[in-house]
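Every protein chain of the complex appears in place save one, which is left out.
Chains: A and B, in written order; residue numbering restarts at 1 for each.
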Amino acid sequence: MSPEMTSSVAQQGAADTARRSSAEIALSVEQASYAYSASARQAPTFTLEATSFHARQREIIAILGPNASGKSTLLQLVAGTLAPLSGRVQLDGFEISRLDTRTRAQRVAMVQQESPLIFPVRAWEYVLQGRHPYGRTLRFETDEDCGIAMNALAQVGAEHLRDRWMDKISGGEKQRVILARALAQQPLLMLLDEPTLHLDIGAQVDLLERLRHLAEENRYIVAVVTHELNLAAEFADRVVLLHRGKCLRVGSAAEVYQQELLEQVFEAPLAVEQTASGRPRVVVRGKNTQ
Amino acid sequence: MLRRLRSIAIGSAGLAAVVGALLCATPLAAQSSAAPLETTDETGRHVAIPQPVRRIVSLAPSITETLYALGAQDRLVGVTDYSDYPSEAKQKPNIGGSINPNLEQLVALKPDLVVATRALNRRETVDALARLGFAVYATDERTVEGVLVSTERLADVIGAHERGAELVAGLRQRLAELKRTLEGRAPRRVLFVVWHDPLISIGRETFLADALRWAGAESVVNSSQDWPRLSLEEVVRLQPEYLVFADSHAEQGALNFEALRERPGWRNLDAVRAKRIAIISDAVNRPCPRLVDAIEQLARQLHPEAFADKQAAPAECASCAR
Partner (left out) sequence: MRPVTLRRVLWTCSALAAVLLVVVVLALKLGAVPISVTDLALSLGRVAIGRSDQLPSEYSVIVFGLRWPRILLGILVGAALSVAGTGFQALLRNPLADPYVLGVSSGAALGAIISLIASPQFPLVTPLAAFLGAALTIAAVYLLGQREGQLDSGTLLLAGIISASFLSAVIMFLMTTLAGRDLRGMAFWLMGDLSTPLPAGLRWILLAGLLGAVAAIYTTAADLNLLIAGEREALHLGVDVTRVKLVVYISASVLTGLAVSVSGAIGYVGLLVPHVMRLLFGSDHRLLIPTAALGGAIAVVLADTLARTIVAPTELPVGAMTAMAGAPFFIYLLRRRLP
């Protein structure tokens, strides 16, 4: 790579790091709402009512709720792919949905269920795609890009997977590689959409622990959409509880996990237990217990 | 990196130079001893024909026949498929089909003149040859008279003027005679069957339709397409008086007809039931001198009473080459 390109990438990286380590960058969602309708003339078939919450660096926010509660919509609002009908969704003072695609991709990374690949790629290629927002129109990856990609793989403990084909590795391994790609984007904000969906419990725990560690080390703001009550309780600093398009409560897990509230939202007999660590645990209430 | 780019650039430049030179291809230089004959062919194209015409390539079977009739067969160096009359024509070098002749082989034959016909050949073939510097003369015969005129003009072009004039004069005489014989007789309404399944007949603007008129017949099909496809119901509605088939072998034609009689739909035709069919030589399909033979043959079959007092038809056309 030519020296000029390397230095400009380095400069950009330096600027990002500087911003990161300086004063607080925050995700700020204020009264953000949205509505879907099948067509312009019909009434909205789904609404997300005004929702507010904040997140700081190194924090993990869980967006919690049953299906069709508006979690995905809220996530897309935070990701900037949808613009809020009212209210604001800002990252570091910038309205996320108004950023151009490239800049947004440098600041916000999304980890979601991947579509099936029609032309398979190797893990390192996949992770390298995370560097795309930093290149010019016709670009070839620099050595620095490769370094960042390898580093990302290392951070998720998937270095050994780098030459493997993406469609030949296990679900948990794949999820780690997807996470690595998000890391390679060097974002400020990391979003995860039901990351534990197809993973066994060991992989789930592994993923979330890494996430916690990465958030801490790289100073990410992390928002995770999930319906896994206990994992959210265990790993999230704050929980946003959604129910049918309405944000019912925002707070720590201990504050949000109230039995009546949870039973109403999830429509199941539940009981909340306290554990030694101070984080609540939700269990299904059998017929015998109360 | 830079060094590699440089060597690649030099290589590409060299390649481009060769390619550029190749792009300026030179067409065939005409090798003629005298000034070329400037004329316009029957499709309106201007042609410069080198003189004398020593080597001719024919792109259609009808052209081949005509050239033999004009006595130019020694100068004929290439023909296309189905050039089977007269039978010696089959010995001539074949360059492929009329629609798609092999241009390479044609070029290798080094013709002075290529003769095409609008009815059978493609415009693209003619244009391609012209672009390569060959003289291409295209005929366009739409009527029987047109066939005669075309033969005369072709004779002029290849330098066989007397032979052409003689041939055409004889044919005109026969046609005039035929006209006299058929004077006053109502033309028969006929269906000319090009193919029976699917049923294809001829359009009103073809030379075949004109040939029918000369033979005292009128095609019941009135279509602007050259080879209209008909449904059998349509034909039943039209109820032609006669069915006309063209076949190279009369006996084979008769056998085919027997097979056809049994088929549904065909049975409903009066002409089939009454066995009013005429089988004529397939010379009728080609716009060449032998067409007149076929016309006479048809006239005899459709109006036998008109020829009752005449002598029997000559077995072969006296003025056609063997």
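As a working rule, a residue touches a chain if its C-beta (ideal position, glycine included) is under 8 Å from a C-beta of that chain, and two chains touch if they have at least 3 such contacts.
Given the structure is predicted, the values throughout are model-derived calculations rather than measurements.
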Check your understanding: Among B:177, B:226 or B:270, which residue is in touch with the absent chain?
Key -> B:226
Study note, to complete from the structure: Checked against the full complex, the residue among B:51, B:102 or B:181 that touches the missing chain is B:102
**Study point:** Of B:122, B:163 or B:213, the one touching the omitted chain in the full complex
**Key:** B:122
Point to revise | Which residue of A:28, A:90 or A:112 touches the chain not shown here | key: A:112
Check your understanding: Which chain A residues would touch the chain omitted from the figure, given the whole complex?
Key -> 79, 81, 101-102, 104-106, 108-110, 112, 114-115, 117-121, 124-125, 128-130, 132-133, 135, 137-141, 145-146, 149-150, 162-163, 185
Check your understanding: In the complete complex, which positions of chain B touch the hidden chain?
Key -> 1, 4-5, 8, 11, 15, 17-18, 21-29, 31, 94-97, 99-105, 107-108, 110, 118-119, 122-125, 127-128, 131-133, 225-226, 229
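The rule is short, and it goes like this: only the chains that are shown with their structure count from here on.
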Practice item. For chain A and chain B, let me know how many angstrom lie between their CA-based centres, rounded off. Key: 78
